[in-house]
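Here is the structure we will look at.
Here the complex is missing a single protein chain, while all its other protein chains stay put.
In this document, chain identifiers A and B correspond to the written order of the chains, with residue numbering beginning at 1 in each.
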Amino acid sequence: MAVFVLVHGAWHDGTGWLETARHLEARGHRAFAPTIAGHGKGADKNVTHAQCTQSIVDCVAAHSLSDFVLVGHSFGGTIISKVAEAIPGKIRRLVFANGFVLRDGHSLLDEVPPYTAAAFEEIAKQSGGVSMLLPFPVWRETFVNDADLETAQRLYASLSPTPLQPCRDRLDLKKFYALETPRSYINCTEDIALPPGEFGWHPRMSGRLGLYRLVQMPGSHEVMHTNPALFAEKIIEAGRD
Amino acid sequence: MAVFVLVHGAWHDGTGWLETARHLEARGHRAFAPTIAGHGKGADKNVTHAQCTQSIVDCVAAHSLSDFVLVGHSFGGTIISKVAEAIPGKIRRLVFANGFVLRDGHSLLDEVPPYTAAAFEEIAKQSGGVSMLLPFPVWRETFVNDADLETAQRLYASLSPTPLQPCRDRLDLKKFYALETPRSYINCTEDIALPPGEFGWHPRMSGRLGLYRLVQMPGSHEVMHTNPALFAEKIIEAGRD
Partner (left out) sequence: MAVFVLVHGAWHDGTGWLETARHLEARGHRAFAPTIAGHGKGADKNVTHAQCTQSIVDCVAAHSLSDFVLVGHSFGGTIISKVAEAIPGKIRRLVFANGFVLRDGHSLLDEVPPYTAAAFEEIAKQSGGVSMLLPFPVWRETFVNDADLETAQRLYASLSPTPLQPCRDRLDLKKFYALETPRSYINCTEDIALPPGEFGWHPRMSGRLGLYRLVQMPGSHEVMHTNPALFAEKIIEAGRD
């Protein structure tokens, strides 16, 4: 029996893990899926990356969790890197699921294609620079390319604007890069939320982890919705000793 | 119910889509698989790329088709790019299936490895430079690597020399690159008709499409023969809204 703490990505909140968590629990594991500070519908989007990290650390403390597998999806990868710095002794293994593995001193926006970073800032102007939502056509083609239109629309309706400051914050990751916590990378082979190649997930992000375990599966960036059963299986493969 | 217009690649003609079309129709769709001008056994191989394009435009007009998904396989990718320029209003979505997405001003031969372009021209000398057929050993290893020898031989017998001028013609694609027609890329993961890497299909060709949907499946360049059922399924996934 393992304990999984599942950290969502941008635009999402903890409820996005519902089906995956159900599959994990059906296989005898425990799963927690907190919502990151500033994320989710109705949340105050004025948050920093440090506040986001702290909210996950607080959740871990509130549930007295230890010896757990910490999973970070997409933007959540930047969170679990900093959570690992804060409470390294509590984490059995880190699992980045098409997660950002930032270089020391970089922000998430430093790591996406320049035209993407510019587009994010442009859209954020509507909220005075605080938050932004990906336009549906971009999300439909590059995040849920394996879903039908109805599913894509339903999922899109569950999203909310993501706070942008945590994506701008440049992170000191020296401690993270000195940690010896075991780590895995799950790569979904049809995930083009980052464009394959120069700016791609794998092996660009995964390769920064040093010694790591690779797990792959078919699917888009939103496999927790389009194939939660297989995703849960791969999280187990990635998370075991 | 969707309408698919399937445009074949070099050495092939419309009959190569027979089984794939059958699977599409069995799932409630309509499929048209015209033969490009200058292609197929017995055809006059003295054609230009413009004539090839026109022959598909004519087929669309003859059947009064509109709001269809236009699929281009391999060389057919260069054709659908120009058809999209000619009749953009009739096309619901473009699907490149390991299809060439040429840079503006380039020919197909500009985009394959230099030794491949040279070999094509060398073989074409036998026909006064008009057409050429890939030698069986090259085709067997790099086009139908997922078939047994008997299947490979049977399929090879169905091929005919491909007109070379359409592969030499440099295409003005400025209009294509300004179109907002939705587009998808199907990549078969064992397709080495173009060598993976510097000269590969994906993400080199796919990445030129700007905002696009990626669909992948196992298989070689000839999946319409070696796995038409799954290929039809992936065409549907790639072609839907």
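The working rule: contacts are C-beta pairs under 8 Å (C-beta built on N, C-alpha and C of every residue); 3 or more make two chains touch, one makes a residue touch a chain.
Not measured: the values here are computed from a predicted model.
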For the chain left off this view, which of B:25, B:148 or B:172 is in contact with it? B:148
Where the unshown chain meets subunit A, residue by residue: 182, 202-204, 206-207, 211-216, 237, 240-241
What subunit B residues would touch the chain not displayed? 137-138, 140-142, 145-146, 148-149, 189-190, 192, 195-197, 200, 218
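What we mean here is this: only the chains that are shown with their structure count from here on.
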For the identical-sequence pair subunit A and subunit B, what's the CA-based rotation angle in degrees, nearest 5? 120
Between subunit A and subunit B, the Cα-mean centres are separated in Å by 37
